[in-house]
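Omission of a single protein chain aside, the complex is shown with its protein chains in their original locations.
The block that comes next holds chain A.
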Amino acid sequence: MYNLALMKDTVALRPNTFGSPPHIAILEELNKKYANRVVHDVGLAICVFDLVEAGEGKVRYGDGCLWYKITFRLVVFRPFRSEIIVAQVKSNSEEAVRLTLEFFDDIYIPVAYLPHPHAFDPNDRQHFWVPDRTTEELLDEPLPQRNYLEAGEYIRVRVESDEFYDDEPGPPKVIEGVAVQDDTYRRPPYRIICSIAEAGLGLISWWDGSRGGGAMDLDEEEG
């Protein structure tokens, strides 16, 4: 799930930080800049791991800051493709199931990656999976046969792909001299697509045997 990324950056220390040791001030400055931000094609930055190398602080003409060239390692969240991770179901919609990890929640399972046969219950607004099908129409299945993807449940998923988007916000819109909020949907900068269409994947309670009828054996699924 987590990686170390080796990064290089130039940091400006303001004069009010000159009192503290430089490495502390530099770490603080780097964390301020990176923590909880998505670095394009790298992942979601959590915090600075350590400083690898730091140049001499230099004063430039025009400001009172000390500028340091820093090489450092950053802890980033970026699960690799085909990694198995445990997440929590956040919400269901007709197109996808959304998952959350508390600190990151742009994780989706598109309908195509749900186990077969599955259906969307329009009353509960939840997807469910029916391992042992008994009726022709999935929505006629008796309730105990249905395995719902309930919000809050822990779920084991495989990472299929991830996408980075670097969408620039356009110029601010002004109508008759009044600024208006831009309500258009903005894509998340980092999004993970996951799958549960495989043996062993899905809600953890499906597989740990705590539900009599729902869980199945590996052999059954494979056959």
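Assume a contact is a pair of C-beta atoms (placed from the backbone, for glycine too) under 8 Å apart; a residue touches a chain by one contact, two chains touch by 3 or more; residues count from 1.
Just so it is clear, contacts and distances are computed from a predicted model.
**Student:** Report the protein name recorded by UniProt for the chain absent from the figure; options are "Cytoplasmic tRNA 2-thiolation protein 2", "DNA-directed RNA polymerase III subunit RPC9", "Large ribosomal subunit protein bL19m" or "Ras-related protein Rab-14".
**Tutor:** So the chain that does not appear here would be "DNA-directed RNA polymerase III subunit RPC9", according to UniProt.
**Student:** Taking the entire complex into account, which one of A:Leu101, A:Val130 or A:Ile192 touches the absent chain?
**Tutor:** The missing chain is touched by A:Leu101.
**Student:** Can you tell me which of A:Leu51, A:Cys65, A:Ala119 or A:Ala151 touches the chain that was removed from the display?
**Tutor:** Within the whole complex, the residue contacting the unshown chain is A:Leu51.
**Student:** I'm checking contacts with the chain that's been left out. Which of A:Val75, A:Leu114, A:Leu149 or A:Ile192 qualifies?
**Tutor:** Answering carefully, the residue with contact to the hidden chain is A:Val75.
**Student:** Could I get the residues of chain A that touch the absent chain, sorted low to high?
**Tutor:** 1-9, 16-17, 23, 27-28, 31-32, 35-37, 39, 41-44, 46-47, 49-56, 69, 71, 73, 75-78, 80, 82-86, 101-103, 154, 156, 158, 198-201, 204, 207-209, 215, 218
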